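Here is the structure we will look at.
The complex appears here minus one protein chain, its other protein chains still in place.
Every chain is named by a letter (A, B and C) in the order it is written, and numbering of its residues begins at 1.
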Amino acid sequence: MSPGLSRIVRTDWFGPFVIALAAIAIVAAFNPSFLSPLNIQVLLLAISINALIAFSQMSIIAIGQMNLSVGAIGGLVAISFAGMMEVWGFPAPVAATLALALGLVCGLLNGLVIAWTGISAFIITLASLSLYKGINLGITQAQPFYGVLDAVKAFGQTNVLGPIPWLAVPTAIVALLLWYMFNRLPVGRFILAVGGNQHAAELSGISVGFTVTVAHAISGLLAGLAGILLVARLQIGQPTIGDDWLILSFAAPVIGGAVLAGGHVSIPATLLGVVIVAIITQALVLFNIDPYLVQVVLGFLILGAVGLNRFREARLERPAGRI
Amino acid sequence: MSRVTRVLACAGLALSVGSTAVLAADDSKFALVPGGPHPYFSAWEQAGKDAARDFGLAAADYKVPQKWELSQQNQLLESLLSQGYNGFLIFPGDSVGTGSTAAELVANGAPVIAGAGCLQDPSDAAFCLGTDTGNSAYLGTKQLIGALGDSKRIVHFTGFLVDPNTQLRIDAVQRAADEAGAQVVQVIADIDAPEPAEEKINAYLAAHAGEVDGIITTAWVPAVVAANALRKIGDKRIKMVGIDHDEVVLQAIKDGFVTGTMLQNPYGQAYIGAFALDKLRSGCTVKQDAPLMANALTAKFIDSGTAFVGADGVDNYVDAMRAATKALFDTFEATYLTCQ
Amino acid sequence: MTQTVFEARQVSKFFPGVKALAEVSLDLHTGSIHALLGENGAGKSPLIKIITGVYRPDEGELFLDGNPIALTGPRDAIANRIGVVHQERNLIGRFSVAENIHLERLGAFPLKPIDYAALNRMASQWLDELGLDIDPRTPVSRLSVAKMQMVEIAKALSLRSRVLLLDEPTASLTAHETDILFALLRKLRDTGASLLFVSHKLEEVQEICDRVTVLRDGRNACQSRSMEGLGRQDLVRMMIGRGEDAGRWTARDRTGNPVALQLSEVSTGLGHRNVNLAVHKGEIVGLYGLVGAGRTELAKCIMGKFPITGGQLRVGGTPVVIRSVADAIHRHGIGYLSEDRKQEGLVLMHSVLENAGITVWRQLARWLAALTDGTIRTKVAPFIEKLEVKTPSLDQTVGNLSGGNQQKISVAKWLAAGVDILIVDEPSVGIDIKTKAYLHDLLRQLSDDGTAILLITSDMPEMVALADRIVVLNDYRVEGELINSGQYDTMSHAIMDLIHRVEAA
Partner (left out) sequence: MALPDSPASPATRQAKRPMARYFLTNEFGLAALIVLFAVLFGVTAQGFLSPFNLFALGRTASINIMIGLAMMVVIVTGGLNLALGAIGVCAAIFCGFLIQDAGLAWPLAIVLALALGAALGSINGWITVRSGLHSFIITLATMSIFFGAMIFLTRAQSYRGLPPELTSFGRIKIVEIVSPLLVVTVVVALLLAYLYRLTALGREMLAAGAKAEAAELSGVRVGRVFIICHMLSGAIAAVAALMLTARNGAAIPSMAGQLGQDWLLPAFLAPVLGGTLLTGGRVSVLGTCLGAFLVTMLTSGLLLMQIGEFWIQSFLGLLLLAAVLIDKSRRMLLDRSKLS
């Protein structure tokens, strides 16, 4: 193997990349319409939003914690966004900005309480999950907001170029910014340092409290952005938005190979994890699997994808066993 | 309050004026409990208030479990009993699983009526006042097939498989299709939540839009999402029959993207349900020879009215439902109950 | 012209029920390497934590350049140019060497992009200065333990610290690496830096330090005096209050005893080839080799953690195949005292009782009958007492005990298990003199009582002081075998010859 290729094979995103490619090839071989522009667009729509959800969780996995309130924040931001447009008649950009700020504040609150009290993030976000979801239900009384402005609807339905929907644009920008932050900005490196070795980070003069707060604020912001995009895509402000996010938010980074212990994230791998999940979901629809079997097949496919990646890692580790 | 609810509320008001059955204020304290937070039930709140006023009840409160979970609903019901509620209109979180809680409530002297959905026999519910889910799906499919041309390939979008009603709907759609020589090409289930519905329905239409002629939806969220999806691809060739009265679906009917929707009568269920609970508590019993109907779950079924609404009826469907409610209410006591 | 740069004056620190430090004083001069000595529990680590801003003193004051200062935290200490190389690894494994070195300074501007090129350039300078051949872009986790230690020193140096604390910096370094480090420390001293050197290795202290402070029981046994005129015995006397009773090595020949453990032409899944080795009953066989020679790995293969792919393993003369560590311990009576106490040796978050009893639970458990703490206590307590473990109670969390006491518990665990063969891996890492001497006596005594011991150590004096025979391992092969003469110089030369003969060839 040439050194360049060898380096690519060793990168953390290579495994999921191969699996995603193989999945695309297999599905497309059996069902050519899979690669039709319309289908690619549908796929990209799903990926755009799910990627933001996964990134939101990934930012917290990076500091070695969990954020159980990802979905609750996303849902609250989504209904606030739609509600501000319907009830108060705010123009879309204003509503979006305020709603995003709300997401940021929700995340910030999580972070501040965790940093101040030193209580584990698991408990705090579990409590705030209830809190945010409750506020959501209290505001909406379980009724959707229908008054989504046409501009927003159009944003959720039109394409920017070829089969690429507008919704993919914010996600792409976020992915780049996150990559830049985690690889080039001190604040991103601090998050990883705290996740990797909190004690060492602290002794190196990094403020753990500040770092934890920042990570949670970013997580809240991303969850909120996902909620807003979902409103644009669904065309209504559903109060149930976010209820199903939790498992997905963990599954995508983990399938992409993230370590739950913290200290390491990979934006491409997480993105590929999302892609794999999206392809599997779609393939199950395309192949007309008995609806009662969908869950079984989904489970086996996840196991297969993760197992394959693990197998590759094990193969790579073996020669390095003798140090 | 959504527009629909408001209109339905007016309907209730009108109904109450016509009603003469104003009873003296009593200690009847009823709870109207849906399976979880859901827009379908929003009309229950107003109906409960109207009923409490019209029939002089101490209360007919709309109480919502925090989540769409059987255990949450059970805990809420237990708590309501502890709070002194003495009559329950329940949408069963599970048509079998809620039976035991219903039995417990009845054992504590609180009559139970299943509303909107039924408890599977045998159960301690006095009767089931609601929409026959299977029948509604059957009628909707018939309507859809009627709107189709020669090619009759149907796709069915429905809710969670853990809900036994889902299987009833799948069977009913299949039956209607078989009778009319149509073909159900695919059933997509487990999509009664916005994200998966959006993903799977769009994925399906992207790949198979050309291979299907009609869409039948038998759950709230898939109806909304499918209506939006059809509007988005601008395809009026594919016919669709939805379910319930979400504004998105109604608007799509007006704009011609959706053929029609199967309406139910939530306001009527709660209003008449509260009335019947009061009667049951004051010593009335269900007549031995009451013309109860049978459906897949129970032999104690009373149809609260289900109707297909197409483009021609969408503007005045409220009147139709009001008429149905009034017709049912006027004869309800005489038809179904014996009172001392 | 030297002057006092840092001073701790009459510093005290209380913990509930304990006075960890009582009116301790210390002053550091420019251009000096100052030794801080003391047994475990003498108060070294609270003092270090006070100097580095982790603790605040309950009484007494700190002075920097003659001005009183109150350090508010580690960060404040760094800002005052008090640097520290901690005993435990304080590096971020996935980060590059350069980034670890400069971690502190990234903090000032959280949103200012990191210039990795400049970072690598600066890091290279420090690495060059330390004589380290490491690419600054390498992730730290890929480095050996010794190299990580050097990176930590580079990190502290890069802060241009005027006061630099080194907490046992040589614990995991080879002799060669230690020499490089000392050369560097001397250079730093000559440029006017003030170094505080904490070590258990008195040889090193005598070699490099010019002043010394000794702590005993939380008090000054001597306060910042010159090293001149102090011999090893003087230091020991100040530390432990009495003289050192050095273990007397005596020649023994146990090769006549039955063979307890024998490896014949053994190859392993980790890369060992044709290893021949025999340990007799009552014998201590040393397994010497440089870091990376495959000693620990061989031990783990014997224990059944990694597969043996060729050759034959005999226990007590019978050929055996050991499939799991549990088999090795419970069925074949082999124990392994790990070099990595914190990761592999002990469950730090559990109590003394749980740790010492872990090997005997299965023996003591009776079907359906309760395995009470009392039962385990009866079995384990004698060993804990025999080893003089200092712990308030058996319920104490092991992580709270000193390194020496932790190591004693690791030993107690194997004594309780009653193994016939004990593999001892680096037994005296991070242990004070008293405990070390005690352990040496214990191991000799154990072997006298019939236990076969395979001793792995990088500490040549320890090897010479303990082993009956020494097997030299290099690059996963056995290079030769020597009978220990007890003479440090001749033995170390002989061993090095064996190793370098191969490298020369």
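Going forward, a residue touches a chain if its C-beta (ideal position, glycine included) is under 8 Å from a C-beta of that chain, and two chains touch if they have at least 3 such contacts.
What you see is a predicted model; the values in this text were computed from it and never measured.
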item: Among the chains presented, those that the missing one touches; value: A, B, C
item: Candidates C:Trp126, C:Tyr336, C:Tyr438 or C:Tyr476 - the one touching the absent chain; value: C:Tyr336
item: Touching residue (missing chain; options C:Arg56, C:Arg160, C:Arg362 or C:Arg501); value: C:Arg362
item: Of C:Glu354, C:Glu462 or C:Glu479, the residue in touch with the unshown chain; value: C:Glu354
item: Touching residues (missing chain, whole complex) on chain B; value: 37, 62-71, 74-76, 78-84, 93-97, 99-101, 103-104, 108, 120, 160-164, 166-167, 190
item: Sites on chain A contacted by the missing partner chain, in the whole complex; value: 113, 117-120, 122-124, 126-135, 137-138, 141-142, 247, 250-251, 254-255, 260, 290, 292-300, 302-303, 306-307, 310, 314
item: Residue numbers in chain C that touch the chain omitted from display; value: 15-18, 303, 305, 324-326, 328-330, 336, 338, 343-350, 354, 357-359, 361-362, 364-365, 370-373, 392, 396-397, 399-400, 413, 417
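Keep this in mind: only the chains that are shown with their structure count from here on.
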item: Arrangement of touching chains [line / ring / star / complete / other]; value: line
item: Greatest separation from chain B - chain, by CA centre; value: C
item: Intercentroid distance (Cα basis), chain B paired with chain A, Å; value: 36
item: Whole-Å separation of chain centres (CA-atom averages), chain B against chain C; value: 73
item: Residues of chain C whose C-beta touches two or more other chains; value: none
item: Chain A-touching residues of chain B, taken from the complex the two chains share; value: 2, 37-39, 42, 64, 66, 161, 185-190, 193-196, 198-200, 202-204, 206-208, 221, 224-225, 228, 232-233, 246-248
item: Residues of chain A defined as touching chain C within the complex; value: 180, 184-187, 189-190, 192-193, 196-197, 199-207, 214, 263-264, 321-323
item: Sites on chain C touched by chain A in the complex; value: 74-75, 78, 84, 86, 88-95, 99, 103-104, 106-107, 109-114, 116, 144, 270-271, 292, 294, 297, 476
